[in-house]
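Only a single protein chain was left out; the remaining protein chains are all shown in position.
Moving on to chain A:
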Amino acid sequence: MNIIVLAIVSVAVIALVCSVMLVIASNVMAVKEDPLFPAVRECLPGANCGACGYAGCDGYAKALAAGTDKRTTLCVPGGADCAQALAGVLGLEAGAVEKRVAIVFCGGDCTRTEARMDYQGAHSCAAAKLLFGGAGACAFGCLGNGDCVAVCPENAITIDKGVAVVNRDLCIGCGLCERSCPNHVIGVRPMSQKVFDRCSNPNRGKAVMDVCKAGCIGCTKCSKVCPEGAITMDHSLAQVNPTKCTACGTCVASCPTHCMSFAEPGMAPAPAKAERAEEKSAAAQ
């Protein structure tokens, strides 16, 4: 009897000591959370993509709640709605948010370029890149093994004929694909930019033509024909200034390798009269 009582009492005393210790500790050392934090966190989409520059949505919400960051427009996936909601919660003025989407700077699909080897390794661009710079003839183009497809949280990327294609409606512009691409073929650009030089090969002329029929040969023709002066040459690749570009399509029509192209096929302006006449005669033949 005595033994049972002793056992019960000693275990109870140990448990009591432990619980008192825990109660005191949790009261004394409680971490006070900012009351704004849950409200701010509620506004964010919770994708934890890191496009805002913070480590996940929690990090951004913490900075906003603490007042160390007053920019409510950093959330790319949330867009304008999110910025508005955040501004409402924090009592700040919302700025304009421009939607950004990923663009694939490579047009070298399997009909335009050829493989140097029959790659049978791991199905990953990073792995393929390690093997003599990838299986494709062009060492700068899309490797087509879908590392970007794997990281995309919105399933906005598909591989079509060996080149990644971004669905601009689904893309949230988080930039995960940009960071996953070993050849840096994908970039996140403003939605308003409509014309792109779809090539990442920095070589010139014959060196590009030898490996890909769709590559930019750096002929500078587009920069000369552009009526707005929106195109500049960065070494041998054309860069379009989205604020000057009116998407008139002059450069697209003039490009000898058709690497200057619209982001979406539907963006092309109505063809000029002369072209229409040509099309008619072609149709008649």
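Operating definition for what follows: a contact is a pair of C-beta atoms (placed from the backbone, for glycine too) under 8 Å apart; a residue touches a chain by one contact, two chains touch by 3 or more; residues count from 1.
We take it that contacts and distances are computed from a predicted model.
Q: Report the protein name recorded by UniProt for the chain absent from the figure; options are "ABC transporter ATP-binding protein", "Branched-chain amino acid transport system permease protein", "Ion-translocating oxidoreductase complex subunit A" or "ATP synthase subunit a".
A: The correct option from "ABC transporter ATP-binding protein", "Branched-chain amino acid transport system permease protein", "Ion-translocating oxidoreductase complex subunit A" or "ATP synthase subunit a" is "Ion-translocating oxidoreductase complex subunit A", the UniProt name of the unshown chain.
Q: Touching the missing chain, which residues of chain A?
A: Interface residues of chain A facing the absent chain: 3, 6-7, 10-11, 14-15, 18-19, 21-22, 25-26, 29-31, 122.
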